[in-house]
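Only one protein chain is missing from this complex, and each of the others stays in its spot.
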């Protein structure tokens, strides 16, 4: 029953999110033999104003 | 001081969210005797494009 | 598919944890009509040295 | 490599978020000597309808 | 800078955890083109007494 939370900067396409779900699920199945139906992946998109790296927001860093 | 994070698919009404807060708080109070004022419930609504089940997004699954 | 993370101070019995899982699952089912089998509850027990309230650890506060 | 998730009620300005990132990063550096570049701060803004205190949403409480 | 939190039942070997870190990092790199050095994977092992499925702990379910 692995539950994976992916925290990443906002701005990806739905295709990229679908690919993230697919590939992370496969990775978990491979690594610990979890059945596909038991793997949940939750994507948490974080706006650049709320994503801090080294004390500065990604927005201000121009990421 | 229990802090409960409820991750669920987006699309519920404010009444349902209010009921979730009320009922989960009561459940925590019952289970471990926490004082009502000490229980915090945080709801995290996740868009269907970002909620993966068995390798596919809830959006694509038509959930 | 609601996934509930319960963060609470360490020190509860397995009976209390079992009751927490049961009662929180019932609360979620009641509030949004989720099927029982779809509700996951993850308990995160936090040592008192790592649980800060108002700037001081629960340990130092004598909780 | 400390990763700090700040969960707070929605409604702050970008200046306040930038200050949160700066000050929390400095606090972590001070407390455990982590290098600035290794500290990540993720802000999670929670709408008042989804932030429950003592069994009632912050919205209903008029917070 | 994707940060991935993998919540799973306790009991895996260090080899399985190392494989989880490797494969999940590769999956994230593939899906959104993140540089390898920017991907962080945090594994959260949850004891079976604290992992609830359908209202019952994994321990009681004999998982």
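Residue numbering begins at 1 within each chain, and the chains themselves are lettered A, B, C, D and E in the order written.
Definition applied: a contact is a pair of C-beta atoms (placed from the backbone, for glycine too) under 8 Å apart; a residue touches a chain by one contact, two chains touch by 3 or more.
Note that the coordinates shown come from a computational prediction; the quantities given were computed from them, not determined experimentally.
Contacts of the undisplayed chain with the visible chains, over the whole complex, involve B, C, D, E.
Within the complete assembly, residues 7, 44, 46, 49-57, 59-60 of chain C touch the chain that is not shown.
Although one chain is not displayed, chain B still touches it through residues 1, 3, 40, 42. Not every partner is drawn; the one left out touches chain D at residues 1-9, 12, 16, 19-20, 22-24, 26-28, 30-32, 34, 51, 53, 58.
The definition used in the following text is that only the chains that are shown with their structure count from here on.
The chains that touch both chain B and chain D are A.
Steps from chain C to chain E, taking the shortest chain of touch contacts, total 1. If you compare D-E with A-E, the chain pair joined by more contacting C-beta pairs is A-E.
Centroids of chain A and chain E (each the mean of its C-alpha atoms) stand 12 Å apart. For this pair, chain A with chain C, the centres built from the Cα atoms lie 24 Å apart. Touching two or more other chains at once are residues 1, 3, 20, 22, 24, 26, 40, 42 of chain C. Chain contacts in this assembly follow no simple pattern; the graph is neither a line, a ring, a star nor complete.
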